[in-house]
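Below is a structure I'd like to ask you about.
The complex appears here minus one protein chain, its other protein chains still in place.
Note that the chains take the letters A and B in the order they are written out, and that residue 1 is the start of every chain.
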Amino acid sequence: MKIKSFFSRCAAAPHIVWSVLFIVAPLLFVLYYALTDANGAFTLDNLFALSDYGETFFLSISLSLIATVICILVGYPMAYFISRAKPSRQPLLLMAALVPMWINLLIRTFSMMAILDDGGLINTLLGTNFHIVGTKGAVIFGMVYDFLPYMILPIYTVISKMDKRVLEAASDLGCNHFEVLTRVVLPLSRSGIISGVTMVFVPSISTFYISQKLGGGTFELIGDTIERQFANPLTYNVGAAISLVMMVLILISMAIMNKFADPDAEGGMLP
Amino acid sequence: MRKRILSLLLVLMLLLSVFSLSSCNEGRLPKKVLHVYNWGQYISDGSGDLPDVNTLFEAYFNEHLAEKYGFEIEVNYSTYPSNEDMYNKLVSGSASFDVVIPSDYMIEKMIEENLLLELDFSKITNYGNVAEEFRTGFATYDPEGKYSVPYTYGTVGIIYNADYVDEEDIGSWDLLWNEKYSGKILQFNNSRDALATALYRLGYSVNTADHAKWAEAAALLKEQKPLVQAYVMDEIFNKMISASAWIAPYYAGDYLTMYDSNDSLCFYIPEEGTNIFADAMCVPTCARLPEVAMEYINFMLSEEPALANAEYIGYSCPNTVVTENQEYKDYMSYWHEEALDILYSEGAIVDDYTDLKDIDAESKRSFYHAITNTEENGNLLDYTNALWSDIKIESSIEPWIIVADVVILGALFGAWLFFFIRKKKRESSYTE
Partner (left out) sequence: MKIASKVYMGLVYLLLYAPILVIAVFSFNQGDSTSVMDGFSFRWYAELFRKPDLFEALKNSLLLALSSALLATVIGTLAAVGLARMRKKWLKSSVNAVTNIPMMNPEIVTGISMMLLFVFISNRVLGNIEVNLGFFTLLIAHVTFNLPYVILSVSPKLRQLDKFLPEAAQDLGCPPLKSFFLVELPNIMSGVVSGFIMAFTLSLDDFVISLFNGGDNFTTLPVLIYNYTKKPVKPDIYALFTIIVITILLLLVLSNLASSRDEKKKARAKK
């Protein structure tokens, strides 16, 4: 193309400037705080102090991993069923799954507490004595509940865009319903699952509200630890170091996961 | 689908513009904004039959004082979840406020760091309304009373559910460590208050500089941890009211709120002594309108706002206009027969640095003082932070979590292997 216009050359410029100013520069500050002490002198102590938080890291990763897998197991069939509903019904069904996201997470989690608590709705109605709030299971449940729509959405988007003729061809060639699902639909919806995993795993691993409320504060996740460190100016540096390590961990795991992704796939969240 | 959401958003935008229109205002005089920073839900905001105090102030100022100052005032009221949060915002320079209402130890710290202005008592003409005892000798955090005017105060006690807790077990801090009630005990979710419950139980001063005593308190909290259902702040209300938990340390005024919804709840002040706190109005040095801030503080001491706040917040009030008001007394007694006894119980405020077990007095109360890092105290703040961190991060990782991890990672690896082998097979079959 000869006429490479001024417009197309500059279109990305605002974004590049914005990224440098507000994505790269802030991260440099995290790096700076992580590598200095309270007086601003260079030190690696903050990173060495992290060994105390090994268990916390492990716990956060485990709980969010479990929550993410449950989200896939619950969300995938949901997305699949929505995509199989009458076309005129689909938008309504999908929106119905989306509406809870417009109610604030804090309030949703808070009212979840009223349901699960020792003297809460479930125990009162069933006359039972389950101890749920304060366990790790409750935190996993909270993560699944809060972030499930983020899993349903991208999977539905991918499935609903699939070429119906491919599915028909598969059943013409002798696949039954189940085989169509496992051998055609599932492999083709890989990219949806991967965006779903990103949307669920990342907020789960860094949450602090869910663990404070549903975990009862009897154990800490890494998000709680970071929040606690940043409540006190004296511990900013350790907090920054923890943030840095968490960020690197997540970026690495995302990079690995993206190896599985289909490079030609569409990444849109909404149909 | 998209169109539908978009139309939703359009409706929202319409609503928004309606909101914005209603806030239009034309005044004769220029408008200035007074920034007030307070705890969440810590002022009468127009709920129930009580007035909105900030609106009252705006009306009062604009009617009586606007001419004098040459501008009208609008109150910008915002809230913070903790003293530390307020302090951080103020110190980082990311926000400036005209009136702040921190707690005692934070006021002390802010005075030391020159973050507070001396109040201009020629403007605070209603200061006389504050009971004599709260003007002198009460506030060990601001001994000369130059920087702060008390807003509320109160004591920490133990709230318990009489349906489940035996009479014989109550009386002291020991109840929080009673194994009989394992899993039904709550504890504060902040280091200062939580460690203090242990220090009071041990009979130590909550302001001790002795690392060994702090370590002892921390060990006690670790011992308590298996019994604790949750470390909480505001969740305490729901948990106690629904009887999810039976025992919790909290503020006397809040007990009354809980009692309102569940009358099985009882309250006592532990015999070893307890914490007394005060939240007081101050003007930070970064205030842009310090004079108006003084007027605001003055106004808050006058009858109508003080009464509204005392009834709304439900904490003890240092203002005689309130405590001598019959309407207030009736209102509180209607809440709980002994409300006034609970809120205004007699107690000796003792020296904050002596171990309580060495003081001979009935119902001892002591203030918190700011914990700081100095050479003499061996960086006490860092030390106590580390102790609390140690308590909080300690957690057991149950076997099922590890099993689940192994299963998930195994399945992922298995799937990868499966696809990898299949791909290789296919590739080889294509090349054939």
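To be clear about the criterion, a residue touches a chain if its C-beta (ideal position, glycine included) is under 8 Å from a C-beta of that chain, and two chains touch if they have at least 3 such contacts.
Quantities reported herein were computed from a predicted structural model and do not represent experimental measurements.
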| item | value |
| --- | --- |
| Candidate in contact with the missing chain, chosen from B:Asp120, B:Asp174 or B:Asp260 | B:Asp260 |
| Candidates B:Ser82, B:Thr354 or B:Asn379 - the one touching the absent chain | B:Ser82 |
| From A:Ala49, A:Ile72, A:Leu186 or A:Ile250, residue that would touch the chain that is not displayed | A:Ile250 |
| Sole contact to the chain not displayed, among A:Tyr33, A:Tyr53 or A:Phe219 | A:Tyr33 |
| Identified contact with the non-displayed chain, of B:Phe97, B:Trp214 or B:Phe267 | B:Phe97 |
| In chain B, positions touching the absent partner | 2, 4-9, 11-13, 15-16, 19-20, 33, 35, 37, 39-42, 45-48, 52, 76-82, 89, 92-97, 233-234, 237-239, 241-242, 244, 254, 257, 260-262, 313 |
| Residues from chain A at the interface with the omitted partner, ascending | 1, 3-16, 18-20, 22-27, 29-30, 33, 74, 77-78, 81-82, 84, 88, 91-93, 95-112, 114-115, 117, 119-121, 145, 148-149, 177, 198, 202-203, 205-206, 208-209, 223, 226-227, 230, 239-240, 243, 246-247, 250-251, 254, 266-271 |
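In this section, only the chains that are shown with their structure count from here on.
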| item | value |
| --- | --- |
| Cα-centroid distance, chain A relative to chain B, in whole angstrom | 31 |
| Residue ranges of chain A in contact with chain B within the complex | 52-53, 55-56, 58-59, 62-63, 65-66, 69, 90-91, 94-95, 113-114, 117-120, 124, 131, 133-134, 136, 212-213, 216-220, 224-225, 228, 231-235, 260, 270-271 |
| Residue ranges of chain B touching chain A (in the complex, touch as defined) | 1-2, 4-5, 82, 84-85, 88, 91-92, 183-184, 189, 225, 228-232, 235, 238-239, 242-245, 373, 381-382, 385, 389, 392-398, 401-402, 404-405, 408, 416 |
